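The complex appears here minus one protein chain, its other protein chains still in place.
Going in written order, the chains are labelled A and B, and every chain counts its residues from 1.
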Amino acid sequence: MARIITLTTDFGLRDPYQGAMKGAILSINPEARLIDITHLIAPGNILEGAFVMLESCGFFPRGAIHLGVIDPGVGGERRPVLIETEDYIFVGPDNGLFSLVAAQEKVRRVIHLTKKEYFRSEVSSTFHGRDIFGPVAAHLSLGADPGTFGEEVGSFNEAALPLPKKSGRAIRGEVVYIDSFGNLITNISKADAVNLSSLIEAEVNGITIKGLKKTYCDVKKGSLVMLISSSGLLEVAVSSGKASARLKAKVGDKVLLRPSKR
Amino acid sequence: MARIITLTTDFGLRDPYQGAMKGAILSINPEARLIDITHLIAPGNILEGAFVMLESCGFFPRGAIHLGVIDPGVGGERRPVLIETEDYIFVGPDNGLFSLVAAQEKVRRVIHLTKKEYFRSEVSSTFHGRDIFGPVAAHLSLGADPGTFGEEVGSFNEAALPLPKKSGRAIRGEVVYIDSFGNLITNISKADAVNLSSLIEAEVNGITIKGLKKTYCDVKKGSLVMLISSSGLLEVAVSSGKASARLKAKVGDKVLLRPSKR
Partner (left out) sequence: MARIITLTTDFGLRDPYQGAMKGAILSINPEARLIDITHLIAPGNILEGAFVMLESCGFFPRGAIHLGVIDPGVGGERRPVLIETEDYIFVGPDNGLFSLVAAQEKVRRVIHLTKKEYFRSEVSSTFHGRDIFGPVAAHLSLGADPGTFGEEVGSFNEAALPLPKKSGRAIRGEVVYIDSFGNLITNISKADAVNLSSLIEAEVNGITIKGLKKTYCDVKKGSLVMLISSSGLLEVAVSSGKASARLKAKVGDKVLLRPSKR
């Protein structure tokens, strides 16, 4: 069956690991359609993986299987799980990786993966992507029922994004992701920003950016610009430049959004 | 329909953007065959994107749809277009990105993409790859006629490569692309080089390279070598080394090709 399996990992693109995992999947279902989301999540950075899955998985058609393997605790106590939602099945370690994307979905069942007959015959201690998660995704892509793979459990690990806080007439948020264009994505939503005032300004690392624009082109090349990102979050960018370098910003830096003084 | 859609973007490989675009395409045509050309064009570098499309798109079978999104003016005044040629359909922003590759093809129609019913229901101001170009490519891959997506317009943006100039018995060209092996690709064609003389030499940043060779192995390891690139352009390389580092060369550096003094 030519079902879609998306791949989000921190395996990198030069090592044999993602190739081996693809092979393990295709040796169970040679017709599975593998779609790379990314293999360049920073090693072991679960929050970054969760954010990337949040911003990409939901655009896929119903029935897609989303395999996510950012798994610094591989071989340790975190549970291997699958999360069945109304639209998708997520497969990977239960360490918070699916917390953001599954919060957008209607969750039906969470299954603790324990049935070894669906794993590779030898399971290594360090590579469950190839030995457990890939094979389970492959069997799911052949139509296996999620309940086949283990017992239902009540919940999954929810390690959500930090939430922004109201502070008088202002909102205190933070940078939650910096993309490779150097754009700063914050945890302040479009609704937060629009409710605040029609004239707002943001302060990041001592620099103030005035006014909410619609596109990067609404300011001169090289100027700072504040807008709503394609994913609906407040974003600070530099038109044709890198806001991360200009503002010396990193993930976790505070963002203060407030009505503009004028 | 399992039609081929190639992808050339500057979205990078660690962000959710190319995954989201793939999802948007597959949610319209789950059977589309997505082939990554690259997502690592330098951010906003239209000429680099144009060169990479020139050197790769033409090798695909007839009927392929080539999606190109290097779009620093997203949300601004550049037109979203599709260009139908005898062999292919190109989809993306009309900012010069298709100028080189379409110049190699018999152009049939250029369509300004205006029919919103083929876009995603909400079009962001900053991500037309996911919201306009991907969906249009997906509908094309299902067999939609190019005329469906908007009005025909007379022309597309042609921002061609700089042309080399004759100068006495010499040719003055420049470096137009540096690949990741550090090879310098120039805008001087095989015909230019061969017409000049059977014994030629090139000067780049004050260094002279004598004689046109056939392969990297025709000189000692570590030596400079001049040859015709796989795409038919004059190339300066170092056998098993990096010409870009050796010659401190960058895109735009002048290359003087002349009959050899002896």
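Simple rule for what comes next: a residue touches a chain if its C-beta (ideal position, glycine included) is under 8 Å from a C-beta of that chain, and two chains touch if they have at least 3 such contacts.
Just so it is clear, the model here is predicted, and its values are computed rather than measured.
Colleague: From the list A:Arg14, A:Lys220 or A:Lys261, pick the residue that touches the absent chain.
Modeller: Touching the chain that is not displayed is residue A:Arg14.
Colleague: Tell me where the left-out chain touches chain A, residue by residue.
Modeller: 11-24, 26-27, 30-31, 34, 36, 43-44, 72-77, 124-127, 130-131
Colleague: Which parts of chain B are in contact with the chain that was left out?
Modeller: Within chain B, the residues that touch the unshown chain are 2, 4, 6, 8, 13, 35-41, 51-61, 64, 179-181, 214-218, 227-231, 235, 240.
Simple rule for what comes next: only the chains that are shown with their structure count from here on.
Colleague: Could you state the distance in Å from the CA-based centre of chain A to that of chain B?
Modeller: 31
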